[in-house]
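In this view, the complex is presented without one of its protein chains, the others remaining in place.
In this document, chain identifiers A and B correspond to the written order of the chains, with residue numbering beginning at 1 in each.
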Amino acid sequence: MTETLIGNFPFVAAVVLMGIALYILIFRRNLIKIVMGITILSSSVNLFLVTLGYRAGGIAPIYTDAPEGPMVLPVVQALTLTNIVIAVATSALILSLVIRIYRHTGSLDSKKSRRMKG
Amino acid sequence: MSKIVRTVANQLMAFVLVFGLYVIMHGHVTPGGGFQGGAIIASGVVMLIVAFGSGQIKKFLRERRLSLVESSGALLFILIAFAGIGTVFFYNFLVGSRIFGGIPPTGSNPGDVWTGGVIPVMNLAVGLKVTAGLSAAVLALALFSSGEEMEE
Partner (left out) sequence: MRQFFAWLFLIVLMVFLVIGGFEMVHPFGEPPSTMDQYIIDNAQEEAGSNNVVGAVVFDYRGFDTLGEATVLFAAVMGVLLVLRASEKKEET
């Protein structure tokens, strides 16, 4: 039991980050803080994906001038690369919508822009 | 911005371009590739926007040119994917042929650029797409906040 308690700590760090991001998304009303919460959520998922593929004593999966040792898993790193690019693109789109909402309603409170008006 | 910042940004943009193109084209030998090199060049463009102001940059990077570069990157990617349709979609048909066709020896070796098959061409296509896309997005955000819009 204590072996997994100390050895699995990187997974629990990613889960704690996800907890902080979910707290921001549920309990905060400022629109910029909600965008920050979405970014922290995708960062925690990326961290969890990369630590899933670690081999003890491993080296980077590149064959150019490689030292001795087993290689870490490459497929998980490819998924993380895709996820980072998609997160940048959607964060740019969300921020442009926040700018439009601020120009239209004049405040950054999410309770004031909740009802759809004509 | 002051004259020192503008001069240094001018001189540094050449180094950023060379380093970004190096990371894009050596994507099959060293860590890197299309997405990473495209982000490097886009951050160089952001440095120019901060130093010179978005009003001066919009005369040089127009919307039509950036759209053209991004669409040509996407089209090149899809054409290369369709070119190996004789066997399967996304088939690596350049391994063993004359351009980019070498096969590296098994195990640790000093890398050779003329290997990799169809991967360096795809790296170039994706690098063009990411550069143009991220530069256009940041330029549109900077121009909207100061009250103008992108030139045709």
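One rule holds in what follows: a contact is a pair of C-beta atoms (placed from the backbone, for glycine too) under 8 Å apart; a residue touches a chain by one contact, two chains touch by 3 or more.
A quick note: this is a predicted structure, and the numbers were derived from the prediction, not measured.
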item: From A:29, A:55 or A:112, residue that would touch the chain that is not displayed; value: A:55
item: Residue touching the undisplayed chain, where the options are B:9, B:57 or B:136; value: B:136
item: Missing-chain contacts mapped onto chain B; value: 27-33, 63, 70, 74, 77-78, 81, 90, 92, 95-96, 101-106, 109, 111, 115-119, 122-123, 126, 129-130, 133-134, 136-137, 140-141, 143-144, 147-150
item: In chain A, positions touching the absent partner; value: 3-5, 7-12, 14-16, 18-19, 22-23, 26-27, 51-56, 61-64, 71, 73-75, 77-79, 81-82, 85-86, 89-90, 92-93, 96-97, 99-100
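Assume only the chains that are shown with their structure count from here on.
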item: Centre-to-centre distance between chain B and chain A (centres being mean Cα positions), rounded to whole Å; value: 24
item: Residues of chain A that touch chain B when the two form their complex; value: 60, 62-67, 81, 85, 88-89, 92, 95-96, 99
item: Chain B residues within the chain A interface of the complex; value: 29-31, 35, 104, 107-111, 130, 133-134, 137, 140-141, 144-145
